[in-house]
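These notes concern the structure reproduced below.
Every protein chain but one is kept in place in this view of the complex.
The chains carry the letters A, B and C, assigned in the order they are written, with residues numbered from 1 in each.
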Amino acid sequence: MALLGLYNYFVFAVLLMIGLYCVLARTNIVKSLIGLSIFQSAVFLLYISMDKVDGGTAPIIQEGVENQVFANPLPQVLILTAIVVGISTTALALAVAVRIKEAYGTIEEDKIQEMDREP
Amino acid sequence: MIFSEADTIFYALMIPLVGALAIALTGRWPNVRETVTLTTAVALACVVWSLVPTLQAGGRPELHFVEMLPGLKIAFKVEPIGMLFAALASGLWIVNSVYSIGYMRGNNEKNQTRFYVCFAIALFAAVGVAFSANLLTLFIFYEVLTISTYPLVAHKGDEATVKSARVYMGILLGTSIGLFLPAMIWTYSLAGTLDFTPGGILEGKIAEPLVGVLLLMFAFGIGKAALMPIHRWLPAAMVAPTPVSALLHAVAVVKAGVFTITKVFVYIFGIDFLFSQPSHRLIIWIACFTIVVSSFIALRQTNLKRLLAYSTIGQLSYVVLAAAVLKPLSEIGASMHMMAHAFGKITLFFAAGAIYVASKKTEITDMRGIGRRMPWTMAAFSIGALSMIGVPPTGGFISKWYILGGAIQDDNYLALATLIVSTLLNAAYFLPFIFAAFFYEEDVKPARPHGEAPWPMVAALTFTALLTFAFFIFHQPIADLEAQILVK
Amino acid sequence: MTLYDQLPALVVAVLLFTAPIAYMLRLHGFPWAAATAAVVTSFAVACSLAATVIGGETIIYEMGGWPAPYGIVLHIDALSALMAMLITGASSAALIFGYKSLADEVGEETAPAFFAAWLLCTAGLVGMVITGDAFNIFVFMEISSLSTYVLVSAGPDRRALISTYRYIVMGTVGATFYLIGVGFLYMVTGTLNTADLAARVGQVEDIRLVLVAAGFVSVGLAVKAAVFPLHAWMPNAYTFAPNAVTVFIAAASTKVSLYVLMRVDYAIFQNSIANHDIQLTLFLVPLGVLALFVGSLLAIYERNLKTLLAYSSVAQIGYIALGMAMTSVAGLTGAIVHMFNHGLIKGGMFMAVACLALRYRTVNVANLAGAGKAMPWTMAAFVIGGLGLIGVPLTPGFISKWYLVLAALDKGWLGVFLIVVILVSSLLAVIYVWKVIEVAYFREPRANAVPVTQEAPLAMLIPTWIVVLTGVWFAVDSSVPVGLASSAARTLLGVAP
Partner (left out) sequence: MMTIVFSLFLLTMLVIVAVAILRTDNLFTAVMLSGIFSLIMAANFFVLDAADVALTEAVIGAGISTVLFLGALALTAEHDHSPPVGSWVPLVTSSALGGVIIFATLQAPRLGDPNAIVHKHVAPWYLENTPLLIDVPNVVTAVLASFRGYDTLGEVFVVFTACIGVMSLLGRVRPRGELIEEGEFDKRTDNLRHHLIPRVVGKMLVPFIVLFGLYVQFHGDFGPGGGFQAGALVAAGIILYSLVEGGARGRELVPEWFSGMLVALGAFTYAAVGVACMVMGGRFLDYSVLSHDPVHGQHLGILLIEAGVGMTVAGVMITIFHAFSRRGIR
């Protein structure tokens, strides 16, 4: 039963592994970027699984409701910022991928490496 | 005095710099540029020589500049050995300028402006080294000297000169950053200061085995003193035009190395403290080894300038040996030998240059009978050679006399034996050449029939030859000046 | 609240405030002017901040008026002031210098976006340096990284794109590692303020999480700082970015991550993890030594001048890592002073390279032959920079080498080994600097090479020489950088100033 409480962190670790593996192993640029976004969203899971309190609800204080246990607002604020950072990096990376496709005609890193090595 | 001593030091440093700038600006008009060089040389000599009376009276003029690191200033303080070196360098710069004008015009070398600018900066560095009050200032000017002489060594610019200039730069920069810098910082961390103080700053601050290590780091770190394993840069520097070899590699650059070693022994370690440490014998062995081996190599040399280079390596180690014997007489002998060797070696290099300009010959073997064609040059050459050997009428005899005296005071038989053997070897590689030059028929015809070299060169080398005699006669005031370093 | 108390916020606010303006107003030449004005004002503010903290005090500025652990707080001490000065100074010098070379490389069309990105990059770096909140460092790290990606991708050559892509991937992985580290720290202490973290990390009993957090933060920042094994992105990014951009990022951006690594390791972990300094030494010394040798060797065999200088930067970062690894006041002072000096030296050298590139249209060392005669002033600036890399006196490099060797002296046998490493790598630096000098001064230009007779434009030469001469000035009178660095080192190590 004790280990169940840590299940979130194990999933966080597994997602990180999958994300990093996808970034490092796959040579296709778009595929790596998807892996990168998985890698980043795993971190969101780490932060948000910290804020859960047993019997707590979303931290919105209604009048009249006394001694209500709330979840911890701080990780949520941090993750709101991190999500938008994630999407910004992905958008920029995709724009670079499009330009690479136009410049090199392919988005496979190993082919690009060969094309650069010739001159 | 017209202006205080501190200002004199400042002017002594500023004159070569301003001269270098003026030379750079007047590059396009050779005659104007030559006059600027000469006036700078003369001005520098006057300013430097004006300090001699205050020194003899026991004064130590000082000039403090900016504080570079906490507790370490760029500061200047003139003391006897520094005075001697600066006077030597600035005095001979005049003669050398006259000579190089003749040489450059005679050989019509290209980019002469760069040559004179770098020369002026090299002299600025030499004066800086001479007058520095602490090891840090000395290290700064030591590096400026290395870097400013690089373009001079690589003057021709063809593949061979660039390769040997690379050797020159590699060894000098390598040893100074690789060994001299850590030794200096180690001394600073031990003694808390780097100022040259009579009696040394390392008294009792360093245990026995480490003294040897620090001593060796200094000895081999100061690459310009050309102790045996670190000597290859000197023959490599012979690719430079002869005026460069004459002044820099006979007087300014090499003397800076030996001068630094003497100052480190006298003012950093302190004569008595170092004498009590057994590891100072290491330096004596290294010096003796260098003297003997370089003389043997010189025997086999056929190229005249390389022969003079190896003879310089030997003579430098004389000074190091004298400094390492750590007896009062040998300390004075060290300074005296610096002067004697300077006059003698500059004459020899001037003669070699004159022979090259006149007959385009560089190898000794095809210089038989050249005495008949160039009597003045060969006469000066013989006087220089005699001074190297140490025959009485020339200055060499005086300095060897002091060094022998020091060695006897310390009854250091190794030093005595080396001095005697090397004197014989010197004679062995100089006299046959002089004899052949005067009394043998000319077997190798020169490119075109030639008489003496252009007159400014002949005038310069006869003047320096006379200087060796003058040193023999008027050596006493210099000896008294140097004796001041012994009194605590 | 006089203007004087508002300075800490102003140094970033000015930059952030002008970025959208520079993007919106698309008049000819306006973006560059707005960017330069903003960066120069920010530099002035940074200098006045440095003046107040040189004595050793620290300025605390509560953002939004909320007290320390609850709101975000700006924490400016000698180290952050020195870094802020370096960043804004390098940025203004690069901008003023880069007017002509940027006009040459960045078209009129993308100028507003480019200069807005430049402002944001400076703001991001300065924001990272002065903030006192761990998560805030991540946010500003993202701002600076994203804008650096934009600046690097603006390079004319198509390889700029692929190097930007690799830079994005490694940069994001590094930033996410840092985020994971901060997450674990938050999980264990419950706070994000660096000062509060430092106080509370000591009382944590399950030490495992703190160790792993330190590991993640250090590795993440090492990637961003291009410390040796994780530096793969840097040489290409420096080479293919526009020249003025390389001047800026070479002088400032990697140093900021080293600054954060230093602050995190010393302020937070030093007194909380048991033998932290031994772990730090074991982590940084091998990396530093490898960085020195591999960096210098790669630089020796490199044909492209900008990549050569990039590999030399990898080596110089190795010096800073060694300085940090010594965990002594002198060692840290040496590391901080070298961060400042290396910024000056590399900034000047890359400016000279930009001048060469403008005239020779190429930065391949082989066809720069004869540059010594064609462009004497530029090559002279490059040579002085090169001497700085070697550590010849009268150049900034000498001062940092002095402190590093002095610090290594009282480290026993490890110290002797470090001294040997430092000095041998300076000799390697002699080789690759002399390789360029020999080509430039002693080799005749090839027949088919484009004949260059014109010196670089004055507008580019003057800033180059200003940077070089400031370097020489700080080499001769090093009281300002060394004063700031030693008081910073003492505050970091908690030794009484």
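Rule of thumb we're sticking to: contacts are C-beta pairs under 8 Å (C-beta built on N, C-alpha and C of every residue); 3 or more make two chains touch, one makes a residue touch a chain.
Given the structure is predicted, the values throughout are model-derived calculations rather than measurements.
Taking every chain of the complex into account, the omitted one touches A, C. When the whole complex is considered, the residue among C:N136, C:T194 or C:T239 that touches the unshown chain is C:N136. The omitted chain makes contact with chain C at the following residues, 1, 6, 9-10, 13, 16-17, 19-21, 23-24, 61-66, 69-72, 107, 109-110, 113-114, 116-117, 120, 123, 127, 131, 133, 135-136, 139-140, 142-143, 146-147, 149-150, 153-154, 180, 184, 186-192, 200, 206, 208-209, 211-213, 215.
Although one chain is not displayed, its contacts with chain A can still be listed: residues 2, 4-22, 24-31, 33-35, 37-38, 41, 44-45, 48-54, 56-62, 69-81, 83-85, 87-92, 94-99, 101-102, 106-108, 110.
Just so it is clear, only the chains that are shown with their structure count from here on.
Nearest to the global CA centroid, when each chain is reduced to the mean of its CA atoms, is chain C. Between chain A and chain C the centroid-to-centroid distance comes to 28 Å (mean Cα coordinates, whole Å).
Separating the CA-averaged centres of chain A and chain B is a span of 70 Å. For the pair chain B and chain C, the distance between C-alpha centroids works out to 44 Å. For chain C in complex with chain A, the residues that touch the partner chain are 135, 139, 142, 146, 149-150, 153, 158-159, 161-162, 164-165, 168-169, 172-173, 176, 179-180, 183, 186-187, 192.
Across the complex, chain C is touched by residues 16, 20, 23, 29, 32, 36, 39-40, 43, 46-47, 50, 74-75, 78, 81-82, 85, 88-89, 92-93, 96-97, 99-100, 103-104, 109, 112, 116 of chain A. The residues of chain C lying in touch with chain B in their complex are 387, 390-394, 399, 401-402, 405-406, 409-410, 419, 423-424, 426-427, 430-431, 434, 438, 441-442, 475-479, 482.
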